[in-house]
Structures are given as C-alpha cells and as structure tokens.
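Apart from one protein chain that is not included, each protein chain of the complex appears where it belongs.
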Amino acid sequence: MPDLVLELINLTKTYQVSAGAFRGKRDLRAVNGITLTLEKGEVLGLVGESGCGKTTVAKLVLSLETPTSGHIRLQGRPLTDCDSKEIARQVQPVFQDPYASLNPRKSVGSIISLPLRALKVGNKASWNKKVSEIMEVVGLAPHLRHNYPNQLSGGQRQRVAVARALIMRPQLVLCDEPTSALDVSVQAQILNLLMRLRRELGLTYLFISHNLAVVEHLATRVAVMYLGRIVEEAPTRELFLNPRHPYTQALLGSVLTPEPGLGLPDTRLGIAYPNPIDPPSGCTFHPRCPKADEKCKEHAPVPRRKGGRLVECHFVEEL
Amino acid sequence: MEVVFPSPQQIMRRAMLHHKGFLMGLSVIIVVTLLTILAPVLATHDPYAQDLGQRLIPPVWQEKGTWDHPLGTDNLGRDYLSRLIYGSRVSLLIGLSVMLIAGLIGTTLGLLAGYFGGKMDMFVSFLVTVRLALPAVLVAVAVVSLIGGSTRIVILVLGLLVWDRFAVVVRASTQQIRPLEYVAAAKSAGCSTFRILAQEMLPNLMNNLIVVATLEVARAILLEAALSFLGMGVQPPTPSWGLMISEGKEFMLFYPYLITIPGVALFLLLLGFNLLGDGIRDVTAPEGR
Partner (left out) sequence: MGLILEVEGLHVDLPLPAGRLQAVRNVGFEVSQGETLSLVGESGCGKSLTALALMDLLPPRAIRRAGKLVFEGRELSGAAEDAMAQLRGDRMAMIFQEPMTSLNPCYTIGNQLVEAYLQHRRASEREARERAVFLLETVGITAAGSRLKQFPHQLSGGLRQRIMIAMGLMCGPSLIIADEPTTALDVTIQAQILALLADLQREFRMGLILITHDLGVVARVAHRLCVMYCGQVVETGTTKEVFARPLHPYTQGLLRCIPVPGRVEPGSELGSIPGLVPTPIGVLKGCTFRNRCPKGRPECAVENPHLREIGPNRALRCLDALAAAA
C-alpha cells in the first residue's frame, strides 16, 4: 500500500453566485466531483485554463473553503477531523503573485517565521535559528532578513514565500502557479529550487499551473481539468506522448515552444470558454470539441480508469 | 550602479520631510502639545483667579493693554492667556480621548464587518446607518441635559457617537486586503482569526486609520467647543475654548477680542489637525511610492 499524502474523493464545491440583477442566486459548480490521490514524493501537476476550478481545489486542500460534498484525506485522516493548526503543519502553500503573498508591513524574518509563531513551536531563539537555516536552504542572503518585501526582487520574494512554506517541514507543498508572475530567468531559478528541495527534503507537491512546459518538466503525474472535472489523468510521459482527450490534445498543441518556422498551431477550439454558471449539456467540452457529435451533446461521458490512467471522453473506448 | 531600495519606513520619512502641509500641521500640533504640557510653567496667572478690579483689560496691542496680561482679561478679571493655555488641555484631552474610544469601537466593527462579511457586515452597516441618522450635537445635548455635563460625560457621549467614519473606512480597506494572498498564507500557516486581524490586517490599515484619527480629533474638539458654547459641555469655571467663546459673547460688541482670541486658537488647532491628516494621507498613499 503506497503512502498516500493526499486523497480527494468525489470532491464538489458549489458557490452561490448572483446571475444578474433580479435573477436570484444560481449554483456555480467550481469543482464538480473530482477524485485524486497523491503519493509521497510525487509531483502532481494540475493543469487547466482560468475558470476550470484548479484554484478552488487549492483552497479546499488548504481548508480555506469547505467542500460542498465529498472528502479530503490528509495522511489518511479526514480533513474535517483536523483543526487548522494540524492542517498547517502538513500542507503549506506557495502562491502565484509574490507581490501580494507577502505582507508589505512585515520584515522578511517575520514573514518566514509566521508559521512557527502561529503554531507556537519553540521559542524566539529557536525561531531565529530556523529562519536562518531555511533562508540558507532557499538561497536567500542572511542580511535580507531585516528587509521589507518592497526591497526585494520578484525572485527573492518568491524564495521568501517558499521559505515560509517550508519552515514547518510540511509533507505537502501546494504550489499555485508559483512561477507565472516571474520573469523567464527567475522562473528557471525557482523551478530549480523547487526540484532540489523536493529531492533533498522528500517533499510532495501539488503543482497547479497553466504552463504545460513547466508541468512536463516538474511533474511525475498530470491531471487535466476542464470546467470542474478532471478529463484526463496520466503519468507525465504517457500524457505528453499520447494524449487521449481532445482537450488535452488541444492544450498540448497550443504550447508555443521556441522553435521558429513551426508557425502557429491551429487548436480548432471555439473561441469562448463556457460560462461556468451555465455549463453546456452532456460533455461540457462538446461546444469546443472538434470531434463532438450528438451523443456528446446529450450524455456526459463516464470516466474510464485503468492503472494510473483516466480519460473522460465518449471517443476513448479503451485505454 | 547598485541602488539599495529604501524600506517603507524610509520612503515615508523622506516624503514627510518634503510635504509642507504635513510639516505645518505637525508644528501646530507640537506647539499646542507643548502648551498643554508646560501649562503650569507658561501660564503667568492662575486661570481660575478672579480679580474684579482688573476685569476686561484689552490685549497689549490695543489701547490700555498691559504686558501684565498680554491677551487681556475676561469679565471676571481672569488672565486670558492663562485661560487659553489651560483651555488647550481640555481641548486636547477631549479630542484624543474621544478619538481613542471612537477609534476602538469603529475599528473593531469595521474589521469584523469587512473580514467576515455576510450577516456581520449587514449588522454593522445597519448600526452605521442608525448612527448616521442621529444628529451628533442634538443627541449630545439631550444626553448632557438629562444627566448633567462634565468633561467625563462629554468624552463618553462623543466617543459613543463619532465612530462611524472609523467603521466605514476600516470596513472598506479590510475588504480590499482580505482577498490578498498574504491573508490566505497566514490562514494556511494556522494563524487564528484574531491574529490575522490584529497582526496581518491592522498594520496595513494603519495609514488610513491615522488619517481618520486626526480628522476625528478635530471633529471632537469642534463638537466639544459647540457643546460648551451651548452650556452643555465642560462646566464653568473650567477653562475651555468653547466655554470662553460662550462667556465672551455677551461682551462681543465692545470687547470682540474675548471671542476672536479663542476662536482663532480653535481655528489654528483644527487647521493643524486637518493639515496633518491630509499630509499623512499624501505621504502614505500608494501612488506616492
């Protein structure tokens, strides 16, 4: 039995949103029944476009939101049985925007030590020591400790965010688009850092991103999300070599690698990402799918699972 | 070529030293604060000592004025300068205490409404609406006339009345900060709600709070003067600028200095607080960085 760090079982989150003046509230299914597991030491890439619900999954795992239905288990224990401090010990986030994720009024040292202070671990002297240690691990110069976020570059800020996430030595680090706000050269530094830390500290990552090139580089397994559902899941190599779902194929096709002469890909996807308040009938991808037929408009496909692979499409009969 | 970027505090300090309005306001308030602290030293006479033989002596710059009473005396022969100096104590005491009470109430309500939203927000918004529907002066007059006036009562009544601006401003800025990722990061770090409110949100509200606080001090001082003028505030013989204007109004036609001197003092102090408030808003505004 592998060591499961995180299990999401049939997870659903519904928000009540107003559909316009005088029209009352309607349901928005941000996450619509997803099941995912994460083994120790794995990097699961969660990929999808904006509005697909991947950030909601992050919030649910961090227990910043409560699921409408379904279960989350951390190290085998239901999340509902853990109080916020226990969750904080096990899962820590690294967010996208290093300009918004650090409190502008706090010094670097105080930002990094926040989890220690919040969980009341150790005393002041041990906090200082731990902060120094972790700053060295993530490659921050010791003298930056008394600086404020506005005095740091984007890359340094993201290192501070990583240091804050790692100071409690959590099992699981939830990276929500950790490099999309960074410059190319800085992105490479942060990705290298995340890979090194995973090797050295035996971390498990849930890596949420829309950048497929980055996900391929880092993840061991990839799940593709569309409108609150996971439409395909597979080990990274298999997914990139042989994508089965038309949406995954389109996503892979739209990656612009720096190869001149290839021109622009024709993804053959319709223009509009559907409004999640009014999801299409049947398979929610059918209005944009180049293969869709009558069956897709009426019936939602059933997920087919075999080994580590999952596809949810009428046209994929066999895995 | 290496440029070290200044910390937020350094940026603010630099901006303050270049802001004329801020510096003027600050100097006015420093002068008044020194007056209140050094009142026993600076005042040449006992502010309560009556001397009917010396009544209604005009200030030095008028005919018959003497250096013994630089700002003249009032209708009971009390030294006007000494009363003015001691009166600044009452004004500042009331202004600051009212601001503290109102600030505490308003900030707490604003934080709760902005952070929790939903029912809490509706409740606080209802309280603010109710409060705004009450005319502050009339309510204060009614309460004081029911239970009698004293400095303490004035502070309490005004403090319970003028928290609305704090609540509105804090609620709005809390709503702005709440969705930011550092708040989510603090929550995920296991911080209690109290800790998030007090240590993560409040320091980022301070700029706005200080601006409102200075303006509220000015408003409280003005309300105190108005109440004292109506005889519903600080009771005689305590020297208060509002009371001094009120007592002088019977002699206004022949001895206008009795009104103009405390009036000008009140005007300068309020101007000082307003300049300071505007200055702080300018130097801490994000677009100024």
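Each chain gets a letter, A and B, in the order it is written, and its residues are counted from 1.
Assume a contact is a pair of C-beta atoms (placed from the backbone, for glycine too) under 8 Å apart; a residue touches a chain by one contact, two chains touch by 3 or more.
All of these numbers come straight from a predicted model, not from anything done at the bench.
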Residue of A:S126, A:N192, A:N242 or A:S281 touching the missing chain in the full complex: A:N192
Candidate in contact with the missing chain, chosen from A:A88, A:I112 or A:L218: A:L218
So which bits of chain A touch the chain we can't see? 49-50, 153-154, 183-189, 191-192, 195, 210-214, 216-218, 236-237, 240, 250-251, 253-267, 269, 271-273
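In this text, only the chains that are shown with their structure count from here on.
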Complex interface listing, chain B residues touching chain A: 4-8, 180-182, 184-192, 195, 200, 203-204, 206, 289
Under the definition above, what is the set of chain A residues touching chain B in their complex? 59, 62, 64, 84-85, 87-89, 91-93, 95-97, 100-106, 114-115, 118-119, 147-148, 150-151, 161, 164, 168
